[in-house]
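All protein chains of the complex are present and in place, except for one that has been dropped.
Chain lettering (A, B, C, D and E) follows the sequence in which the chains are written, and residue indices restart at 1 in each chain.
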Amino acid sequence: MRPSERAPDMLRPVTLETGVNRYAEGSCLVSFGHTKVLVTASVDETVPGFLRGRGQGWVTAEYGMLPRATHTRGRREAAEGKQSGRTQEIQRLVGRSMRAVVDLKALGERQITLDCDVVQADGGTRTAAITGAWVALRLATRYLLEEGVIAKDPILDQVAAVSCGIFSGTPVLDLDYEEDSTAEADANFVLTGTGDIVEIQATGEKRGFSQAEFEALFSLARKGIADLCDLQRQAAGG
Amino acid sequence: MRPSERAPDMLRPVTLETGVNRYAEGSCLVSFGHTKVLVTASVDETVPGFLRGRGQGWVTAEYGMLPRATHTRGRREAAEGKQSGRTQEIQRLVGRSMRAVVDLKALGERQITLDCDVVQADGGTRTAAITGAWVALRLATRYLLEEGVIAKDPILDQVAAVSCGIFSGTPVLDLDYEEDSTAEADANFVLTGTGDIVEIQATGEKRGFSQAEFEALFSLARKGIADLCDLQRQAAGG
Amino acid sequence: MRPSERAPDMLRPVTLETGVNRYAEGSCLVSFGHTKVLVTASVDETVPGFLRGRGQGWVTAEYGMLPRATHTRGRREAAEGKQSGRTQEIQRLVGRSMRAVVDLKALGERQITLDCDVVQADGGTRTAAITGAWVALRLATRYLLEEGVIAKDPILDQVAAVSCGIFSGTPVLDLDYEEDSTAEADANFVLTGTGDIVEIQATGEKRGFSQAEFEALFSLARKGIADLCDLQRQAAGG
Amino acid sequence: MRPSERAPDMLRPVTLETGVNRYAEGSCLVSFGHTKVLVTASVDETVPGFLRGRGQGWVTAEYGMLPRATHTRGRREAAEGKQSGRTQEIQRLVGRSMRAVVDLKALGERQITLDCDVVQADGGTRTAAITGAWVALRLATRYLLEEGVIAKDPILDQVAAVSCGIFSGTPVLDLDYEEDSTAEADANFVLTGTGDIVEIQATGEKRGFSQAEFEALFSLARKGIADLCDLQRQAAGG
Amino acid sequence: MRPSERAPDMLRPVTLETGVNRYAEGSCLVSFGHTKVLVTASVDETVPGFLRGRGQGWVTAEYGMLPRATHTRGRREAAEGKQSGRTQEIQRLVGRSMRAVVDLKALGERQITLDCDVVQADGGTRTAAITGAWVALRLATRYLLEEGVIAKDPILDQVAAVSCGIFSGTPVLDLDYEEDSTAEADANFVLTGTGDIVEIQATGEKRGFSQAEFEALFSLARKGIADLCDLQRQAAGG
Partner (left out) sequence: MRPSERAPDMLRPVTLETGVNRYAEGSCLVSFGHTKVLVTASVDETVPGFLRGRGQGWVTAEYGMLPRATHTRGRREAAEGKQSGRTQEIQRLVGRSMRAVVDLKALGERQITLDCDVVQADGGTRTAAITGAWVALRLATRYLLEEGVIAKDPILDQVAAVSCGIFSGTPVLDLDYEEDSTAEADANFVLTGTGDIVEIQATGEKRGFSQAEFEALFSLARKGIADLCDLQRQAAGG
C-alpha cells in the first residue's frame, strides 16, 4: 500500500493552469498533487553566440526552487553564489526535452527561455516542470504565430514526463516525496505525444534492479504520460 | 491624472492571502495590484554565530525576483552567481523592519527567516514584501506560542510599508511601475501600527525636492499604512 | 552630554584637502573628526553599455574600507571575493547623490567614477564620502572645462550630506562611532546647496521614532549641511 | 559502415593499466581507443559532515578534463572559477555508480574519492571513467583489507559502463567522438557484474526514438559490459 | 641619463611616517618618491587553523591598490570578485619576508597581519611595502612587549627591499614607473639588516641578461638596502 493510498498506476491530481503571469508570452502553473511549479516562457529576439547567423533559434530552460518549497528551508542559490549540480542537471534536462520537439529553423533567430520555479515540492519537480514547460512553450509559440512573428508552427509534437519507482518492491507511477525518499529505484521518463523516447534516466538508489523491473516502470510511464498529454492539450487549448 | 486613474491618495487593491505554503510556519501571498510577492516565514532552532549564547533570537529576510516577474525577462541571480546590490539593499531593509517590532529576547535562541519572492512585479515590491512579511511573521510566532515553544508573544507592534512619489508634480500614494519609472521623487515609508517611523527612504530621482513635497508624501503614507494595518489584522486573524 | 562633549548641533572638525592624488582628475581627502575618506574622481572616455550612443554621460561611485580603518580589523572584500551588501548600498547612494546635481547631457559621452576609500572610520563614512565626492567631482569637471573637453559646466548645484541621530533621547548632529553604536535612531540626509532633498534614509535602530523627532533631526541636518557647503566652496576654489 | 570500421557490436580496444600513481591507494589509466582517463582512489579518514557519527563511510567522485584533452582547447574550469553543469552531472553519476556496489557500513567512517581526469577525449569519457573507477576502488579497498584497516570487503559487485547509440539508423556499441557527434540517439548504461541496472541515461539527440531501438541499445550494452567486467577482473587481479 | 635625473645608485627620497592610523597596533606610511603605501599591523589573538595548538604565532600580509593609485584607473578587486595573480604574488612575498626575521615561537599563539594598501603608485610598490611593513611590525611587537603580552622580542633582524634594473643598458637603483616600464631587466632584492638574502626575484623583461649584469644589480641593492635600514631604525625609534 502506497502512503498516498493511490493504486500503483495512479497519477496524483494534475492541474495545468495557464495565463498565470501577465508579462510572459506563455505561462503555466503545474501541480502534481502538492508539487507546484510555475513555468514562464520568455521570447528573446537574440540567440546565444554559438548560433548567431545560423538562421535557427534556440530553446533553453532555467530551474530554481524557492527556499521554503521544501519541508525544511533550503539555502537560496543566489545567496550561495552558485547553482547546485542538481539544479544544473535538471535545467539541462528540461531544455533538451523541449528542443526534442521543436523545429529550431521554424523558430527563426530567437530564443525561448522556460523558467521553471518550484513553489512547493513534494517529489517529481523535474517531471512536473517538463510537463508544464511544454504548455508554456506551446502558448508562446502560438502567440508568435498569431502575431505574425513566425510563419510556421515550430512545435513538432508534445512532450511530457513522469517519474516511476520501485516502492516496497512494487513498481508505482508518479512518486511523491515520501515514496521517493525510500524507493529502491526510480526512473524519470520523458516521452513525446506519439510515445517516442526523448529521455530516460533510471537509477538504482539502494541496489541495482532488473530488466524486468525496468520494463514494468516503463510500462507505467507510458500510461501516465498518455494521460498527461491529454491534460496538456486541454490546457493549451487544442 | 494617474495612468491608473486612481485618486492621488488611493491604494491599489491590496490582498493578503495566508496559508499559501503547506510547510512554512507562516506564509502570505501579498498583492498590491499586479505586484505579487510570496512570503514564507521559516523557523530555525539555531541563531547566527554572532548571537550564539546570548539568549536572544534573530529575524532576517531574503528577497528574490523570479526572472519573468518583470515586463522583460531579467537574469536569474543564482545563475549570475551573485545577488545584486538592489536585492541586498531590499532584504536588509525587510529584516530591519521586522526586527523593529520584535522582542528578540522573547523569541529565544531561534531565527525566523522571511523569504520574499516576487512572482510578479508592477512597482512597490519592497513595500509589499514588508507588509506581507509582517503577516507571515505574525502567523509563525503565533504557531510557536500555540505549540508552547515560546511563552511570551515576541510581536510588539505591527509594521507595514508603502511607497509614495511625486508624479507629474502631484504627490501620489502607492506608485505602480508606470508611475514609478517617471516619478520625480519617490519615498518608501515603513511605519508601525502606532504610527512611529521605522524607516524612511526618500530619493529625488530627477531633481531634488522640497521639504513641503516631502511632508505631503509623508502624510499620504500615514493614511495608506493605517489602511494596510487594518488589512494585516484581518489577514492574520486579529 | 555627548561623549565627544560637542553641543547637539555641532559638527566635528571637518577638513577637505584637495590635490591629494597626482593622477586623478580631481581628488579630496575628507575628514569628519577621525573619519577620513580619500576620494578620487577619474574620467573615462567611454560610458557603460546601457548609455552608449545616447549622447549623455554617467557619474558613478565605488566605496571601500581599508581592513584596519576600524577598531578591530575587518576582512578585505577583495580577499572575500565579494562586496558586502553595506558596501553596495553605500556606493549606490553616493552615485545617485552625485547624479542628482549633474547635467549628464552637458558631460557628454564620458563617465566620471568617484572612488571613496575609507582610510579611518569613526562613524559617518557615507556622508563624509558624499561631501568629499562633490569636491572631487567639481575639480574634475572644472579640469574638463579648462581643457576644453566640455563646453558647458555640468554641475548644477552642490550636494553634501550629514548624519543625525537620537542619542540618549536627544537629537544630535554628526554622530561619531561611539554615538552611532548606541543611538536610538539615525538618519542620513543628502541635500543640495539650495536645500532641496536628494536623499533621506532614516532608521529606527532600537525602536520606532516619532514624526517630531524626525523633524528635529531634519532641522539639525539643514544647519550642518549649510556649513558643509561653505567648506566645499572654499575647498573647490569658489 | 561505422567511421571506425568496427562492427556494430564491437568495443574499441580497451586497456586498464593499474599502479599508475605512486601515492594513491588505487589507480587506473583506462583507455577506450583514444579516450584516456586517469583515475585515482584516495582514502580519507574522515567523512562528510552529514555522515559524521553514523558508523558508515562514503564514496564520491570528481571529474575533470585537461584543457587540451579535446580537438580544440577548452577552457580550464579552475581558471573559469566553476565547474560546468556537464562536469557536475558526470561526477555525480560516477559517485552514484560506485556507491551502488559498496557496503558503506563495511567501509567504516572513511571516504574514498575517485578522481577521474580525462587526459585525452574521443567520446565515452564518462563510461570509461566509471569502468576505470571501479578498478581503482577495488585496489584501494583491497589495500585497506590487507593493511587491516577494515575487516570485511565492502565491494559487493563489479560495476562498468558503456555508451551505445543509433548511428545512421543502426544501433552501435561504444560510440567514439565522430559517431557521437552525429548519432540520432545515445544511451549510457551502467550495469553491475551480475547484470543489474545501476543507471540508464538515454537521450534522443535529434529526434525521439522507439522502444524497439532502445531495446537494441540495451542488448548491445549488456554484451559490451560483460566484456568490460572480464577486463576489470584481469586488471584488478581477480 | 635617468628620466628622474638621479645617479644610477641613488634612491628616490624615502620617508617612513609612523602613527598614521589611530587603531592599528603599528602603522607606517612609506613613500619612495611618488609611490606611497599605507601599512598597518593588526594583532589578532588567534592563529590560522593549521597552527592551532602548536605554540607559535604567524605573520601574514595582504596587499591592495586603490583603483586610482595608477595613471589610469584600474578595476577594484573587490568589485571584480577576486584578487589578481599579481596581488597574490606580492602579498605572499611580503608575508614570507616578514616571517624570515620573526621568531614565531616568541610571538606566541597570535597573528600579526600587515595590510599594505597602495595609495599612489610610481613603481616599486612591493619593495616599498616590505620596507614599510617591517616598521609597522616593529611597532606592533614593541607594543606587545610594552603591554606585557609577550615577554621576549620576536624580531630577530631588520628586513628591507628595493628594486634594481637595467635601464638603457645601465644598472640602476630603485626604478620608478617610467624606468620600470622600459627596463630590460628588473630584480627585487629583499635583504636582512645583516645583509643576508631573504628573497631575490630577477626577471629578464625583454631579453635574458648576464651574470655580470645580475651582480651589478645585486651590488646596487646592497647599498640601497643599507640606507633603507638606517631609515627604518630612525622611524621605529631605535
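To be clear about the criterion, a residue touches a chain if its C-beta (ideal position, glycine included) is under 8 Å from a C-beta of that chain, and two chains touch if they have at least 3 such contacts.
Not measured: the values here are computed from a predicted model.
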Touched by the hidden chain, restricted to displayed chains: D, E
Residue among E:T35, E:T127 or E:T192 that touches the chain left out of view: E:T192
Given D:S4, D:Q56 or D:T113, the one touching the chain that is not displayed: D:T113
On subunit D, residues whose C-beta touches the chain left out of the figure: 21-24, 27, 34, 38, 40, 42, 44, 62, 64, 66-73, 76-83, 87, 113, 115, 117, 119-120
Subunit E residues touching the omitted chain (full complex): 82, 84-86, 88-89, 91-92, 96, 100-101, 157, 185, 187, 191-192, 194-204, 207-211, 213-214, 218
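The working rule: only the chains that are shown with their structure count from here on.
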Where subunit C and subunit D overlap in contact partners, by chain label: none
For subunit B paired with subunit D, centre-to-centre distance based on mean C-alpha positions, whole Å: 50
Contacts with 2+ other chains: residues of subunit A: 81-82
